[in-house]
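The structure under discussion is supplied below as structure tokens; questions concerning it will follow.
The complex is shown incomplete by one protein chain, all other protein chains being positioned as in the whole.
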Amino acid sequence: MLWTRKDLLDLQSLSVEEITAVLDTARAFRAVGERTIKKVPALRGKTVINLFIEPSTRTRISFELAAQRLSADVINFTAEASSLKKGETLKDTARNLEALNADFIIIRHSAAGAPHFLARVLNAHVVNAGDGAHEHPTQGLLDIFTMREKKGSLQGLRVTILGDILYSRVARSNIWALRKMGAHITLCGPPTLVPRIFEQMECRVTSDLEEAIADADVINLLRIQHERQRKTMFPSLAEYSSLFGINRARLAATKPDVLIMHPGPINRGVEVDSEVADGERSVILEQVTNGLAIRMAALYLVNGGQAASTETPEQAAA
Amino acid sequence: MLWTRKDLLDLQSLSVEEITAVLDTARAFRAVGERTIKKVPALRGKTVINLFIEPSTRTRISFELAAQRLSADVINFTAEASSLKKGETLKDTARNLEALNADFIIIRHSAAGAPHFLARVLNAHVVNAGDGAHEHPTQGLLDIFTMREKKGSLQGLRVTILGDILYSRVARSNIWALRKMGAHITLCGPPTLVPRIFEQMECRVTSDLEEAIADADVINLLRIQHERQRKTMFPSLAEYSSLFGINRARLAATKPDVLIMHPGPINRGVEVDSEVADGERSVILEQVTNGLAIRMAALYLVNGGQAASTETPEQAAA
Partner (left out) sequence: MLWTRKDLLDLQSLSVEEITAVLDTARAFRAVGERTIKKVPALRGKTVINLFIEPSTRTRISFELAAQRLSADVINFTAEASSLKKGETLKDTARNLEALNADFIIIRHSAAGAPHFLARVLNAHVVNAGDGAHEHPTQGLLDIFTMREKKGSLQGLRVTILGDILYSRVARSNIWALRKMGAHITLCGPPTLVPRIFEQMECRVTSDLEEAIADADVINLLRIQHERQRKTMFPSLAEYSSLFGINRARLAATKPDVLIMHPGPINRGVEVDSEVADGERSVILEQVTNGLAIRMAALYLVNGGQAASTETPEQAAA
């Protein structure tokens, strides 16, 4: 096992071996969710704090369940209810949580770099659950885990990421990991949201949807954050849907075994039509299931995992 | 054991045998709450999600405790914090929760039929915690459980339900179950809220309080939802209290062993005076205790209960 990091902060800094270690560990843990008793004792007596300064029910619940299935205790700490309102700084909040013997801080924050900052000042393990437009590493990992499970290998895989690339932390985490793992990436969307600068990350950049999806093995649709989208740079929802929404006709012009992915929640009729989202090429719900396994793996590995014992992930999941 | 259903959605569709199965199972589980260690391993490693799209602290806590006492893990998901705000549909939310390997979805929703809809699209067990003005089956079951414990039998029992019948899911669940179990039902309240149509459900309908309570064995008071009551159809609180509130004088005109029930929270001085609510005929707090036992029984039975093993509820509660 090659994992020796205290934290999981981003995919940009991980090696191929480290990414592979997470994927392999997640495979062992995924089986836990399919058992009658969905629980292993790996983190019994450990305290996990969900520090969500930006709201996210789905990601928070996924981490909460991952911790529960590893038998850890979980505390939810959200900004609305917190003393952050009283002017406490993030650093003070985190140090206080650590002083409560927290072993893990899962942090979502609107500021890029917040998890890295905490990782430097804390002894606790820090896991990035999304920081600004920077990275969302467990989402990136669950995406490539799903691709690998379905396609066998990431090497040479053609992955098209579609939508608002510029402001997407999901896109960034996907790009870093997919490039490392040898996949070919195409980025597509409205030109204002998919600037040519991404070519420097060895991605093909295009606004031509037909070209972007014709040879794709995977189409990863980003969520349109229409409630907080930059009004001046973003077309209307109807325009977006008509130009870039994946419907039955457009699916017909793709490879017959293309995977349709989406981090959820879906805007039905915008990024994707229901027919496609619920169709046989869609692996959107499998992504959710795999996300739980990836988060179990992340908590397990940063805690020391096999590095700290002779136990294999398979044994930990037993 | 006669329980074979995957879900608990309403009392209208249950047979006498099924209702009796829940009541008998609840009796076994009620003893768990009286022990030093209030926990049995029946649902260890199972995941229960409280999906409350309409707020309800009391019912949510009752289900949360029921799940904890069966050793399940519980996740709370409320509409305020949820991605429902982002436009996600109920079906997508529920499917996502199921993809996280949720075994049980407890749902409260303002739309009648929401639990039935989920039960059809999910493999997870669905328990209705109140859907619009339709049903609140665990409330109905805890009400009749309390009546049976106190009166020995429901057969021939005279039960008066008092208040806003028309819009009450509690009333509907009571009516369905009590009729099946052989009780006689009187519905009483302001005429606009207790229409004659309920006579088709084999209930006596009256606006005459004296008549309604004179021969009652049980008086079940509905909560006045004055904060969201239809203004045009409902009298003032003072008027309601003076016409239908149960006070000492009115209690004196009932049978000496009448039971005073209320689903809570009480509006003291409106539906009932404190003297009566806290008096010796009141079983209001016992209803709360019994509710927990009923919810343990519901989770236990939909999960397979004895049908899945040779274990009796008594053994499961041991």
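A and B label the chains in the order they appear, each numbered from 1.
Note that a residue touches a chain if its C-beta (ideal position, glycine included) is under 8 Å from a C-beta of that chain, and two chains touch if they have at least 3 such contacts.
Being a predicted model, the structure only gives us computed values, none of them experimental.
Undergrad: Among A:D73, A:E149 or A:D278, single out the residue that touches the unshown chain.
TA: A:D73
Undergrad: Check the options A:T36, A:T89, A:Q200 or A:S236 and report the residue that touches the missing chain.
TA: Of the candidates A:T36, A:T89, A:Q200 or A:S236, A:T89 is in touch with the missing chain.
Undergrad: Based on the whole complex, identify which of B:P235, B:G264 or B:G304 touches the chain you can't see.
TA: Counting the whole complex, the residue in contact with the absent chain is B:G264.
Undergrad: Write down which of B:T192, B:N247 or B:T289 is the residue touching the left-out chain.
TA: Considering the complete complex, B:T289 is the one touching the chain left out.
Undergrad: To test your reading of the contact rule: which positions on subunit B touch the chain that is missing from view?
TA: Per the touch rule, subunit B residues meeting the hidden chain are 33-39, 55-58, 61-62, 64-65, 68-69, 78, 227, 264-268, 285-286, 288-289, 292.
Undergrad: Quickly run down the residues of subunit A that touch the omitted chain.
TA: Counting only subunit A, the missing chain is touched by 44-47, 49, 73, 75, 77, 81-83, 86-89, 92-93, 95-101.
Just so we're on the same page, only the chains that are shown with their structure count from here on.
Undergrad: Rotation angle, subunit A onto subunit B: superpose the C-alpha atoms of these two copies and give the value as a multiple of 5 degrees.
TA: 120
Undergrad: Using mean CA coordinates as chain centres, what's the subunit A-subunit B distance in Å?
TA: Computed from C-alpha means, the inter-chain centre distance equals 40 Å.
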